[in-house]
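Let me give you the structure first, and then I'll get to my questions.
Every protein chain of the complex appears in place save one, which is left out.
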Amino acid sequence: MPYILCFTVNRFMSPIPLSYYLVVSTLIFFIGMLGVLTRRNVLIILMSIELMLNAANINFIVFSYYLNSLRGQIFVFFVMTVAAAEAAVGLAVIVYLFRNKNTVNDDEFSLMRW
Amino acid sequence: MLLVIIFTIFAAITIISAGMVAFSQNIVYSAFSLLFTFFGIAGLYVLLAADFLAATQLLIYVGGILVLLLFGVMLTHKIQEVNLSNESMRLAPAAIVVLAFLGLLSIAIYRTQWPTVPVPELTPTTARIGTLFMTDYLLPFEIASLVLLTALVGAVFIARGRVKK
Partner (left out) sequence: MLFDYVNVLVFMTVGVLFLVGSLLAARLASRLLHSRIHNLDKLTNYECGERPIGGTAIQFNIRFYVIALIFVIFEVEVVFLYPWAVVFKDLGFFAFVEMSIFILILLVGLAYVWCKGDLEWVKPSEISLARERSSQEHGEILHR
């Protein structure tokens, strides 16, 4: 029974072109970029950076699928590790800044600007 | 055909919620939209035969990073002022920059001949990933633990820091 189902499903499943995935990841990347450039809240900036990292991850996995190699997936692993470390340290910095300055607005952190 | 429909659903979830993350006026909505973005991306990973990475995506991003971000939101905002503290600015120059890059990349995607044919047989990837970690990528694997150690010690140290008055 599952074989029959598999067969019928396989007949309906033509693989999705690679460029579709690239379009999706490009859109996510630029949404993230727009978020980083326009938002003033540091937390939103951090979330947008996560979006950009995820877009890059999609690209890695798409190419690892179409080039039939697992190396891309290994890279995604390390990107995720670094993303976890980055989120942990970044949020610690934000929380510390908030406790000192009582704001998370990035215009207020202008001590090093001249 | 069926696959294209599923792909479209996941892609739509991902892109719409990503837009919500970046442009929502309420920071709590942003954080929860990020949840749907991560889910949609995990779905795309499954379609791309990266089964273990889809699970990892849910574990690390949804279970870990998103929780951290929510804690960050709760620690830095009082509930009443959540709406106010999230306006955007510099929209016009940012839009110009982003549209320029977007156009460039779209042309690149459109013009390039991408490999299409040999779609591999879909098989579980966990064992092969484990073997690669233990052989070819041994050094990055150990360095990843150093990165995690450094992040742990540093972040705990910063978060614990005394407030200077």
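So that you can tell them apart, the chains are marked A and B in the order they are listed, and the count of residues begins at 1 in each.
As a convention for this text, a residue touches a chain if its C-beta (ideal position, glycine included) is under 8 Å from a C-beta of that chain, and two chains touch if they have at least 3 such contacts.
The structure presented is a predicted model; accordingly, all values stated were derived computationally and were not measured.
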Identified contact with the non-displayed chain, of B:15, B:75 or B:109: B:75
Residue among B:1, B:92 or B:146 that touches the chain left out of view: B:146
Hidden partner chain, touching residue among A:25, A:38, A:54 or A:81: A:81
Positions on chain B contacted by the hidden chain, ascending: 6, 46-47, 49, 51-52, 56, 59-60, 63-65, 67-68, 71-72, 74-75, 78-80, 122-124, 126-127, 129-131, 133-134, 138, 141-142, 144-146, 148-149, 151-153, 155-156, 159-160
Interface residues of chain A (partner: the chain not displayed): 2, 5-6, 9, 77, 80-81, 84-85, 87-88, 91-92, 95, 99
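Simple rule for what comes next: only the chains that are shown with their structure count from here on.
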Residues on chain A engaged by chain B in the complex (per definition of touch): 9, 12-24, 26-28, 30-35, 37-41, 43-44, 46-48, 50-51, 54, 57-58, 61-62, 64-68, 70-71, 73-74, 76-78, 80-89, 91-96, 98-100, 104-105
Complex interface listing, chain B residues touching chain A: 1-4, 7, 11, 14-15, 18-19, 21-23, 27, 30-31, 34, 37-38, 41, 44-45, 47-50, 52-53, 56-57, 60-61, 64-65, 68-69, 71-73, 75-77, 85-91, 93-95, 97-98, 101-102, 105-106, 109-110, 114-116, 118-120, 125, 128-129, 132-133, 137, 140, 144, 147-148, 150-152, 154-156, 158-159, 161, 163-164
